[in-house]
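Of the protein chains in this complex, all but one are displayed in their positions.
Up next, subunit A:
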Amino acid sequence: MAEAIALIDYGAGNLHSVYNALKAAGAEHVAVTDDPKLVRGARRIVLPGVGSFRACYEGLTSIPGMVDALEERVLGDRKPFLGICVGMQLLADRGLEHGTTPGLGWIPGEVQLIERTDPNIRVPHMGWNDVGLTPHHGDHELLEEGEAYFLHSYHFVPEDGLDVAAMTDHGGGIVAAVARHNIVGVQFHPEKSQAFGIDLMRRFLEWKPV
């Protein structure tokens, strides 16, 4: 049987687009699920997310046992994990959108409003922009250089630069991807980034973190 991928369903909007992109990348068994039991048996886990940090955190934590199951499978068993947009931001310690909300705290840092450094900088950061790898992207062969679609007003500011795997530029540096061991989070939307995004999904399906 092909590997089961758990796509976490917690009312976060872009679920079906991510599902479609995983299928287009060749995934056979994608379980759209809010069942912690399925998460515990998943070989790979994808956490999507659009909307506000607070709404997403509340959605995720309102499912009994879900955060525990994710921590067991991702932090304990080190199964490959991909967080997308707010699903990436939730990895932080806290988010500042609509008041301070705690995050999962898997990658230390804070999610802050993008600062408008000059009048040409529009927020939300909306559109195609660079994904530039940092020297620390290391063994995360999941990520490649290119152009991807971004759509967000808040951004992840990690405490430790070593957790930053890719950057983009919007009136200053914006973190495009964070990575630590088996965990990768991308601020951009692979499911909306045409060939660049589908290729990333395809690599995720085969990714064997060291």
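We adopt the following convention: contacts are C-beta pairs under 8 Å (C-beta built on N, C-alpha and C of every residue); 3 or more make two chains touch, one makes a residue touch a chain; residues count from 1.
Heads up, the rule we're going with is that contacts and distances are computed from a predicted model.
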| remark: In UniProt, the chain not displayed here, chosen among "Imidazole glycerol phosphate synthase subunit HisF", "ABC transporter permease", "Glycine--tRNA ligase beta subunit" or "Fe-S cluster assembly protein SufB", goes by "Imidazole glycerol phosphate synthase subunit HisF"
| For the chain left off this view, which of A:G95, A:P158 or A:G197 is in contact with it? | A:G197
| remark: Against the hidden chain, subunit A presents residues 13-14, 16-17, 20-21, 24, 50-52, 55, 116, 122-130, 147, 149-153, 169-171, 189, 191-194, 197-198
